[in-house]
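Data first, discussion second: the structure below is written as structure tokens.
The complex appears here minus one protein chain, its other protein chains still in place.
First chain written, first letter: the chains are A and B, and each begins at residue 1.
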Amino acid sequence: MRATRHGGVLETEALIIGGGATGTGVMRDLALRGIHCILIDRRDLNAGASGGNHGLLHSGARYAVGDPDTAAECRREGDILKAVAPECIDACGGLFVAVEGDDPEYAERFSEHCRTAGIECTTVTPAEARELEPCLSEKVFAAYRVPDATVDPFRITLENVNHAQQLTQSLFLAHTELERFVVDDGTVRSAICRDTRTGETITIRARQVVNAAGAWAMRVARLAGCSGVELLYSKGTLIISNARIGRRVINRLRRPGDGDILVPGGTVSLLGTTSETVQSLDDVHPTVAEVDRLVAEGVAMVPQIAHTRFIRAFSGVRPLLMAAGADADGRKASRGFSLFDHESDGLANFATVAGGKLTTFRLMAEKTGDLVARRLGNSEPCKTASTPLPSADAIRWTEPGFAPRYWAARREPGDLIVCECEMVPASAIDSIVENAPGADSQMSLNAIAVRSRVGKGTCQGAFCSLRLTSHLYDRQVYDSPAGLRHTRDFVAQRFKGVAPVAWGEHLPQLELAEALHCGLLGLDHLAEDT
Amino acid sequence: MIKQPRHHRAELLVIGSGLAGMAASLFALDRGVEVALVGNTGAIAFTTGYLDLLGYDGKGLVHDPWQALARLREDEPRHPLGNVAEDDIRDAFTRFTRALTEMGLGYAAPGPRNVLALTPAGTLKPTLSLPLTMQPALAAMARGLDTLVVDFIGLNGFSARELVANLAPRWPGLRTQRIGFPDMDSGAEVYAEVLARALEVPATRQRLAERIRPLLGSAKALGLPAILGVHRPDHVHRELQSLLGVPVFEIPTMPPAVPGVRLRELFETRLPQRGVALEPQHKVKRLELLPQGITARLEDPYGEVTIEAAAAVLATGRFTSGGLSADSDRIRETLANLAVVQPEGRAAWHRADYFDPRGHGINRAGVTVDERWRPLDAAGKPAHPRLFAAGSLLAHQDWIRQRCGAGLAIATAYKAVDAALARG
Partner (left out) sequence: METASQTASRTIDFKAAARELLPPGASYDACLSCGLCSAGCPASGLEGMDPRRFIRMAMLDMNEELSTTAWIWTCTQCQRCKYICPMSIDVSVLVGLARGAWPSEKKPRGIVRSCEAQLRFPGTSAMGLQEEDFVEAVEEGVTAVRRQSDRFARLEAPIDKQGAYFFVNQNSREPATEPEEMGPLWKIFEYVGADWTYSSKGWAAENFCMFTGDDEAWRRMVEQRVDAVNHLGCKVWLNTECGHSFYTLWKGVERFGLKADFEAGSLVSYYARWIREGRLPVNAEWNTQGIKFTVQDPCQLVRKSLGDTMADDLRFVARTLVGEANFIDMAPSRSANYCCGGGGGFLQAGMKELRWAYGKRKFDQIATTQADYVLTPCHNCHSQIEDLGQHFQGHYRVVHLWTLICLSLGILGADERKYLGPDLARLGL
């Protein structure tokens, strides 16, 4: 179902701001109670932390020693998600390993703390650990197995929106930026928004407004005149390897630090993360220093990281709630979430849900949904803990390894492969452009990439950008030079993630990409004085 | 098993079989020198087929590359092209295009100005010399001729619609049609190279012409992706034009593309015929710089091959081609441990914006040479009195962004060979 845009005014019961896991989770939660929603995002789905994380479905063990409540919460939510969205989750299991030089006491206390938090934790010998994961260093001296899993945050988000669209014809509007609220007599009457692509103004009138804007929640709250939402922006950078390393999640058994986690992401692995407080949300990019730090730390757990070809780095900003007395290290700020009802700000129909983590998005949405539904006079209970998330053809394509298996099973020679690295066929693109949440008539390559694995493989879009562009012109999704601007935007976006890891075997890839994009296509001089 | 190690002796060893290596071999042959050439396809495989001299400089699009080169000498004194006299560049370029033409791959002679040639996206690229098979596009575009652009079912990544959508503003007479290639029209993927080979067969040309002819209508020209043969593109081109009765032009495609294959196969076939000892598609494993000369060692499946030469031209290219490599912090030259001028540390290799008009620092890294085109070692001295360097391996140029790859390769190869054969 395509999002329809008419300039002018849109009406809904609940306006939700922020297209990440939380925002889309609220959208679905409310839709399951029969409530119509409009979800907006100034960019696209998962443009914030939901699109820049490990993809880790915490067993909770990571917090067991420092924050047992969070740990228990993670465990419960993880179990729920495994039950309602199994296709989004790879229950691969995890290991915590301590390496020579790590605190042996921390290692010892670990299993006890897990038990307290109700997290299944099995001791294994270093030799057993290496048998489970041959990539582990010889210097491992302690190891535990935990029920870590990985989650595809893109699929979760897409399924949330898709389900809400099905249930109550709710709408998702991408590239729609909130400019201001119209507030009158303690009520937010409408939100004045702007389509960032066309400049068109859209007014949305909603009975209830939910601020689920993640790292931007502070900004949005202030637009509504609320000053109580204080966030600390903690930037985290991760790097992605060319091929999957190991079967399970591998965690460093020590107080959280850089390069602690190596997470399998289907066909690749993600190594992260770093933590650095930043003041601005603009221009957050992975740096060479961060990447080097990750590699240096990762090598201690998994020596082959020293020779691994990395294909991409990316950064996300964790929005951390500032508690009184929180210090500058984002790691120690609370990972918990808060729901602000803003009654003390004099508003009756505005709510902010902030903080939290990917693993607990459903719970955050539940609390928010309870509040919003009550305010709407809707007495339906939350159903997300027990209602499976339905999938659909257009939203299957973010799962790593799905497209190749689909191709192998179908063997349809006429369905040309657009992204060779991830084996995404043309039919997937067609399905996405036609039916994916947020699809529209001038869908950008970036938007297609968010909804699939295009450009996420080895070549990082070097080649597939060309094939995808051609396909979109063939299908007449593009019929003007504007199409090439999407190509340019896409490859420029990809570049930001490739440059910091461009060394060794990956450097030729980037050199070749530039030769194609500039030398062959002239994307560096589009629409100029020729 | 007793295997026979193979030895060659040559007066000049050329290391690298890209444009610079090929040009160096040709120039050396012209001087009657015994040449041995070793290399493995690198960046040359991805060429459009266009031979660029200088397409963009600090001021933007270059219309007159000769004039722009004069400015380059002032603005970028360390640019390798700036260190070759204009007459030499003209001579080198002319000889090279003439040699290609004589060998069966026709190229337009370099003229006084750049031309704006087609890309598969329908953008335009400034270049100096085009293959004859691509030339008719220029006149057709200049005259705004009613033109049909044909693309093929299954030819992934080439869309005539894309081309026309982007060119239409300046060329309104363009029209597109998609057809199936004879015997390869089931919808399955086809490769440009395979179509090109098929067009070497006369019967296939007939059948293709039969499919296109009824679609021409009032079209006065026909554009196709670059598939007009690999071995004898000029012949295939002429034949097809004759069958269809209109000028036909090829348009470069994305990789894997034909122009690079044409060049590689041309040199693999013709250079040995002219006496070059060619080790095709092998890289030098070890280079020994000795008092008596330079020795290259490589391995083919059957064992070790040694080449001894009095002098050598290193034209090993950059990262794609293997002339340079980098760990996470430092860029190295891979064969002779030459000094590599480079930005300090990886953070300085690339700018934040992919398309930053200043280009990326890493692209200007490379090997520096003395006034006799001899690359310098870490101590700033020529690594060997008879070792010379040419091509994109050289520092202080950005061949991708400046569109100067071919000019750089050909002109510096010319000078390097000159220097290598100079007495005293």
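The criterion applied here is as follows: a contact is a pair of C-beta atoms (placed from the backbone, for glycine too) under 8 Å apart; a residue touches a chain by one contact, two chains touch by 3 or more.
What you are looking at is a predicted structure, and each value in this text was computed from that prediction instead of being measured.
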Which of A:111, A:190 or A:267 contacts the chain that the document leaves out: A:267
Touch criterion as defined above, residue of B:54, B:115, B:164 or B:192 at the omitted chain: B:192
Identified contact with the non-displayed chain, of A:202, A:358, A:423 or A:443: A:423
Touching residue (missing chain; options B:88, B:234, B:265 or B:370): B:265
Positions on chain A where the hidden chain makes contact: 242-244, 267, 309, 401, 404-405, 408, 411, 413, 417, 420-423, 457-459, 462-463, 505, 508-509, 512
Chain B residues touching the omitted chain (full complex): 1-4, 6, 40-43, 45-46, 183, 188-189, 191-194, 197-198, 200-201, 203-204, 230-232, 255-256, 261, 264-265, 268-269, 272, 278-281, 283, 300-302, 320-322
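Everything below uses one rule, namely that only the chains that are shown with their structure count from here on.
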Residues of chain A that touch chain B when the two form their complex: 285, 287-289, 292, 295, 413-414, 416-418, 463, 466-467, 469-471, 473-474, 476, 478-481, 483-484, 487-488, 491-492, 495-496, 499-500, 502-504, 507-508, 510-512, 514-526, 528-530
Footprint of chain A on chain B - complex, ascending: 43, 46, 48, 56, 60-61, 116, 119-121, 123-125, 154, 156-159, 161-162, 165-166, 169, 186-189, 252, 254-255, 318-320, 325-329, 345-347, 349-350, 352-355, 357, 360, 362-363, 400-401, 403, 405
